[in-house]
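Shown here: the complex without one of its protein chains, the others still in place.
On to chain A.
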Amino acid sequence: MLSFIIRRLAISVVVLAGISVLLFVLLQLMPGDPAEMMVDPFSFSGDRAAAVQQRREELGLDQSLFVQYVRWIGEFVQGNLGFSYSTQRPVTEIMLERFGPTARLMGTGLVIALLVGIPVGILAAMRRNTAVDYGATVLSLIAISIPSFFVALIGIYVFGLKLGWLPTAGINSAGGGGLADSLRHLVLPAGILGFALAGPYVRYARAAMLEVLGQDYLTTARSKGLARRRVIGRHALHNALIPLVTVVAVQIPTLFAGAVIIEQIFAWPGMGRMALDAVRARDYPILLGFVMAVAVLVLLCNLIADIAYAIIDPRIRLSGARA
């Protein structure tokens, strides 16, 4: 077990290094020269070229790319991701502010998707080739195929504008409004994020359950005289749910991408909206900070899922990493 975890950790470190190289390349491609920007061409009097050169040396931009990379990584490890161009505040500080709303949105969306997707998928597998199964399959394909922003527009149109039941923007009413108000603001964005994600979960859960239902040990359990309900509940369900641990992790990037769009539509003050505002303001440090945070979080989730999977299912660590 320990050797599996160590091997898995080592791979993650390599991938993390790859991610950092990719981000560093992006950083180099970033338009504009930071040293140039720090010397205001209007208010600065005297030898501007020399001042820019001095700034460049202070920032270490005259060093080789390799040295710059090592220094950048050093700062990164200490949590320093640079400063916003527009507000001059530390990127880490801004992102921490924005993390809460995004976590609330994504967490609720994920829970909704799991609570809807997995039972429906399992039910479809148990009622295989019946109307229930076909209905679930078609519905899940629809959830996968309709863009979430279109569902969001319809949701706003129906529940916000026509029925007037739910607020369509923001995380709570101006001046706050307590828990009930926050929950009302959460219903549409999280529900739509959850709906989009439930589609894949139905398909995975159905496939996993079908796979288990075809196994010989279930036939054995049935032929020993165990009731179908008990066979499904005790044997099949347990084994079908194991691979879903990984499926949740695999969908994390989709969740982030979905959050970017949903936050934009619902004026949700999270990290996705921060990133899109940064694109419009050409605030590249913020944008790169966001991409880095997403990549690291995705990597971390995959690592946790793999280790959790290995703990639950001993076959994995004996045969090595999954394909």
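Things worth noting here:
Rule of thumb we're sticking to: a contact is a pair of C-beta atoms (placed from the backbone, for glycine too) under 8 Å apart; a residue touches a chain by one contact, two chains touch by 3 or more; residues count from 1.
Keep this in mind: contacts and distances are computed from a predicted model.
Not shown: a single chain whose UniProt protein name, out of "Fe-S cluster assembly ATPase SufC", "Peptide ABC transporter permease", "ATP synthase subunit b" or "Electron transfer flavoprotein small subunit", is "Peptide ABC transporter permease".
Note that of A:Met95, A:Ile122, A:Ala136 or A:Ile156, the residue touching the chain absent from this view is A:Ile156.
Among the residues A:Ile6, A:Ala50 or A:Val279, only A:Val279 touches the chain that is left out of the figure.
Only one of A:Leu81, A:Ile171 or A:Ile261 touches the absent chain when the whole complex is considered: A:Ile261. The set of chain A residues touching the chain not shown comprises 11, 14-15, 18-19, 22, 26, 29-31, 129, 138, 141-142, 144-150, 153-154, 156-157, 161, 168, 207, 210-211, 214, 253-254, 256-257, 260-261, 264-265, 275-276, 278-279, 282, 284, 287-288, 290-291, 294-296, 298-299, 302, 323.
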